[in-house]
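Removed: one protein chain of the complex. Kept in place: all other protein chains.
We just call them A and B in the order they show up, numbering each chain from 1.
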Amino acid sequence: MTAAGPVIPEFGKGSACVTGDHVFCWDWVRDHWDDTLQPSLVDHVELTLIAVAVGFAIAFALALLAHRVPGVGQPVGVAAALIYTIPSLAIFQILVPFFGLSTTTVEIPLVGYSLVMLYPNILAGLQAATPEVLEAARAMGLERRQVLLRVELPLAVPAIVGGLRLAVVSTVSIATIAAFLGEQGLGYPIFQALKQPTPFKTEIYAAGALVVALALACDLVLVAARRLLVPWARAGS
Amino acid sequence: MIRKHTRRAAKAAFAVSLAVAIVLGLYAGAARPARSAGPTIVIGTKNFPEQFILGQLYKQALEAKGFDVSYKENIGSTELIQTSLGSGKINFYPEYTGVIVQVVFHRTFSGKTAAATTALARKLEAAKGFAVLKPTPFFDTDVLAVTNATAKRFGLESIGDLRKVGAFKLGGFPECKTRNTCFLGYTKQYGLQNATFVPLAGISAYAALDAGKVLAADVFSTDPPLGKSSKYTVLADPKHVTGFQNVVPIVKASVAKAAGPAFTKTVNAVSAKLTQNAIVAMNRAVIVDKQDPEAVAKAFLKANSLL
Partner (left out) sequence: MIGDAATAQTFLDAVAFVVEHPGFLAGKALDQLALSGAALGLGAAVALPLGVALGHLHRGSGVAIGASIVGRALPSLVLIGAFLTVLGIGFVNNMVALAVLATGPMLTNAYDGMDGVDRDVVDAARGMGMSRAQTIARVELPLATPLLLTGIRVAAVTVVATAPIAAIAGGGGLGDVIVNQASYRLEGVLGASFCVMALSAGVWLALAALQRAMTPRALRTDRVPGAADLTRKELP
């Protein structure tokens, strides 16, 4: 007895929106938030946080060094400017032979780019204390370390936060390139969408909107943080 | 002053190292996998939707029968997944019979019939220690497609007709350039001296055809855009360059043996249900209707009492 052909069930038609590739399909976003958009978003946030945290640590150390030791500032500043113009995709590929397709390969350039944004701003912030203020502090009997902690750092906060805003926004943007090296970050849904027989508009717009929204959200959080930390500082100072 | 700092620092460092050591120890202990009943079937798939569907079908069917399954989707092209299979990173993946013969083993042509191709693939893989299970009814070959307008303009019906066209661009997935089932086969067997290969990394071959970036493109016979009332014309392949391409699961022989007859029976039962209509319907659901391959596979298996 030959077996009958298989039963082919209804798989659920995509909405007319999706099959017709209309401009934006909310139903697709709802259906695929869990399996496509959210994991990429989480990856993206992770990549950004690691990059900015490590970049901040290094930039802070370097800025502190430059602030204390005269003559270090200029060469580091030039190197920083040059790093920023290095093509991101090329740099990712060049690191692959060293570190393989790992998070390290992705993070090294991201750390580099955020470092470049943070360093000049942290340094400028540390230099914000005028000589008069420093003299007054020393006259009050504060040691070097206390001057740093209680005078220079608080005065540096606006500039540091400014640098963080730049670094975070840039890193969120550049992290989309991580998708070239693996299924990570919000660049990945865009890749997948481009590969379809007709490039899938909704996925591209949804992922793109998430990247921009993420950048904006981080920016707002940092502005709020500045207001909390230094309520006496006027915006733009 | 200095001595006090050093003592404090040393105490702190000791405490931190102890804590780190404890945490690492706990983690290593927890990470040891639980003892499993039989061998773990590590299923891999290539990098396109039909493969995701096949992978999910076999994965879910085996899990339902109590097998221990691990799943590595989207590994890459044939060349890459063969490396994974060889190195033991995976021990099971669905492959096309003609690809085994013509790409993995570099023969110019498949066998003379579908059955002969399967038998040849089985023989060649057995020599390397891999078992080839029963083939699916459906097949999925490379096909060379042009837009309907292009076919009309140059009067193209079969691949050989492309000789009439002047210099032209032929697009396809990157590995196509050196494959007997693809660009290499087309140009050599049909004498297409006038073709330049354009590797398509980002956009799909259909998008490239639509945009006029290439005149002809290598695509697959089960793709949704080639269905009814297609915008594209598939050129005939009388020399059978693209071979016979039913799907057979390749499994490491030792793993198949250890997993027992129930394993082979389960896999073959799934394969038997995969007719041309079934796979085309599932491809359509995933590619056009944007359903999740996992859900589509589950629905199919349930409807056919395999889950």
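Just so we're on the same page, a contact is a pair of C-beta atoms (placed from the backbone, for glycine too) under 8 Å apart; a residue touches a chain by one contact, two chains touch by 3 or more.
Treat the numbers as computed from the prediction; the structure is a model and nothing was measured.
Of B:T40, B:S77, B:N194 or B:S230, it is B:S77 that touches the chain left out of the display.
Among A:A137, A:V151 or A:V172, only A:V172 touches the chain that is left out of the view.
Touch with the chain omitted from the figure is made, among A:V7, A:V42, A:L89 or A:A136, by A:L89.
Seen from subunit A, the chain kept out of the figure touches residues 74, 77-78, 80-81, 84-91, 93-94, 96-100, 116-117, 119-121, 124, 159, 162-163, 165-166, 169-170, 172-174, 176-177, 179-180, 187, 190-191, 193-194, 199, 201, 204-205, 207-208, 211-212, 215-216, 235-236. Even with one chain removed from view, subunit B keeps its contact list with that chain: residues 77, 173-175, 177, 199, 201-203, 207-208, 211, 213.
Note that in this section only the chains that are shown with their structure count from here on.
Between the CA-based centres of subunit A and subunit B the separation comes to 34 Å, rounded to the whole angstrom. Chain contact summary for the complex, subunit B toward subunit A: residues 74, 202-204, 206-207, 210, 223-225, 272-275, 277-278, 281-282, 285, 287-292, 295-296, 299-300, 302-304. Those residues of subunit A that touch subunit B in the complex are listed here as 3, 5-14, 18-19, 28, 31-32, 35, 183, 191, 194-200.
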